[in-house]
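Below, a portion of the complex is reproduced, with chain positions unchanged.
We call the chains A, B, C and D, going by the order they appear; numbering starts again at 1 in every chain.
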């Protein structure tokens, strides 16, 4: 048994337990670990979502897996294996305040695509030009979940939270400089939103927001192996 | 027009827009402002939820409104006016890691009670005695939403997030000392949870967690005045 | 010469130099220092603005100076001596997001009143109920200066900054709990506003915002003793 | 519609609403987004200000737009299209404490140049050699606005604030090391200036300071499309 295989222990029972599969956060994995993980997936015929997969990491994996590894550079995500196209109308919207938020928003769209769940993307509607977001309100108010992606002051989150009845999940973004503090200002702004019931995930965590949306719309409950006793499954 | 009436402008259209009513955060209100607000509510026959209502603030309001102001000391919440009893089985669970988290958890139970929505409360199941939470997993795994209330290391949040498929809303609590940093450690711990799709509200914000749960279970969408065009309502 | 007289050295030439008088920040002054300062003012027939003057501090000064010390409890300001009523239409507006911001907003209104400059106060128009602020936009857009007073997420600041052409001065407020971090979140939010050209003063500093407004509308330049060479005045 | 065009939504009505045009913060834009934005501008015959445009980003755009893109390397600004020369005497001064502050100061001079507004630049007059700034006081005291650009201790801001009656806008700079904390010390120092009415913008934000100056001198109000009802313009 080599080092990589000893260092990696996939949580193969996760889908059975909670209806969501383990995704691979590539950022701090070694090349050997990544190669080992994809080999495991290929051997067992499983599909897999890879997040924070850098361009060089992707190039290293490509030789072996080009045909089955779909890479999206802006969001640094890879989808390994085939996935089903989404069905039905979108119940989840993803909204960004500025064009710089696109990379995080697309981490969420890709996660939902991997799950086969439809979503709508609305870009660059920050409140400095308030009418951009007001135009979208009727559409957003019909959604079960609105994922609001914003850096800097994060003001768009509160404006949306005061206008729509669905679950609003804020994703703070690490854009900006100085007092933006690498996303902490947007994070704290969302946590103290004057609009009631806004929830928050980690800075730049588009993947987490999408998972939360999958929990909120009931996808995760429906997707677990077995509704009774599943907690003991591995 | 006196000062208090000039300083306060209730968002009367909020329920019509987003299905949630404005609650009154009492902590930083003056006695004159609070009296003015309750008088407005009484005059218009509206009920109202008051949060962070201190014992002395309550005593000051009691003279006028004793019969219709239901006060819960531990959670510092007041419910003004009559509310309907919850119906149907609980789809929302509220779980605490330690007995010190009860005050925050009860802010959430009271908010749900005000909305007439049933919930289950599970107390003191922190992971230092892991079996306490494992005993509850089957029950929690059936819920649409689990509100996880925990201070200090907040480890219970991640354990629950890895065992149930519903939406997990973490409420960090400001208990503890030193490196607990008044709840920031629990907050950051929840934001970086290794379990996918955990969402977070502000420290000690039981009210916000309950509102998010009301959004997630569809209560808010059902409760707005008018599903189409409501965004323009005031 | 007693201790208090040795410890205090008023900047008597300030009005001549920069058109603004020195105000007395009372918070950390001893009773002996405050008494000495007011005695100096009374002896020389000067008026004076006192900020952060607590109720007990006021009571201690009242015995001696009741007739000429006008106290405003909510804003903790005292105006010593007579001041002229404001003239002309208001070119400065002061806007608050919530009723808890009133104490800070009134520190600004009192500072302008002391200077004899008119202003308009618009309260409790935070963006959770967006229509409250949108109703005011036409009026605000005609102002030379809008002082925007807001705690927590401070989102109102960016919304106003995107709708009016005058100078927007944000005053972050230390209300809120947890991630509000005693006003720092509102401060950082204003500093990173997506609306261009918003400026900021210290947390809770209504006095400073009013002084900045007096500089911006040209009051300070008009009020100095001597437009040429005044910098050398003492 | 390609990705970049979907991710970018310019606030074309901004000038009509608030008298200031949207500038393009290039730092976090992708090459595709930048190319799309400039193409839009070229197609519609609009001029445009680009900030934080890195040398490589500029080189990428140059091929297409060399003739009409004026780049200033120290301040990392680009001006796309023709701009009118400034008229009349300078009412705005820009002052730096050290030679390292020049890059930020020039972001402000370029923003004013884009708007066609005159300014004066006074460099390297930090208070360690106090007489450098005292020599300039008479000139600075005649200005409507003084933009004070300083890193490290930011002491120059308070010295100027105590000597001139115009609006003093501090721009903290991220120079220095250790306790300079990437500009936060200068930021906090300006926010707590002992001189009354100093206002502050984000660290290194020369663009924002210039926009605030344009608001303060009435340029923005004069430049909007329509003084009445403009808030509804898009």
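Just a few scattered comments:
Note that a contact is a pair of C-beta atoms (placed from the backbone, for glycine too) under 8 Å apart; a residue touches a chain by one contact, two chains touch by 3 or more.
Predicted model only: the values in this text are computed from it and were never measured.
The full homomeric assembly consists of 8 copies of the same chain, 4 of which are present in the displayed coordinates.
Just so it is clear, only the chains that are shown with their structure count from here on.
Our note on geometry: subunit A versus subunit D, Cα centroid distance of 35 Å, whole angstroms. Each of residues 14, 22, 187, 202-203 in subunit B touches at least two other chains. The touch graph of the protein chains shown belongs to none of the named shapes.
Under the contact rule defined at the top, the touching pairs of chains are A-B, A-C, A-D, B-C, C-D. Those residues of subunit B that touch subunit A in the shared complex are 14, 17-20, 22-23, 134, 137-138, 141-142, 144, 161-169, 187, 191-192, 195-203, 207-208, 210-216, 218, 220-221, 223-224, 227-231. Listing the residues of subunit A that touch subunit C in their complex gives 97-98, 126-130, 152-155, 157-159, 161-163, 176, 178-181, 184-185, 187-196. Those residues of subunit A whose C-beta lies close enough to touch subunit D in the complex are 74, 96, 99-100, 102, 121, 123-125, 128-129, 131-132, 175, 177-180.
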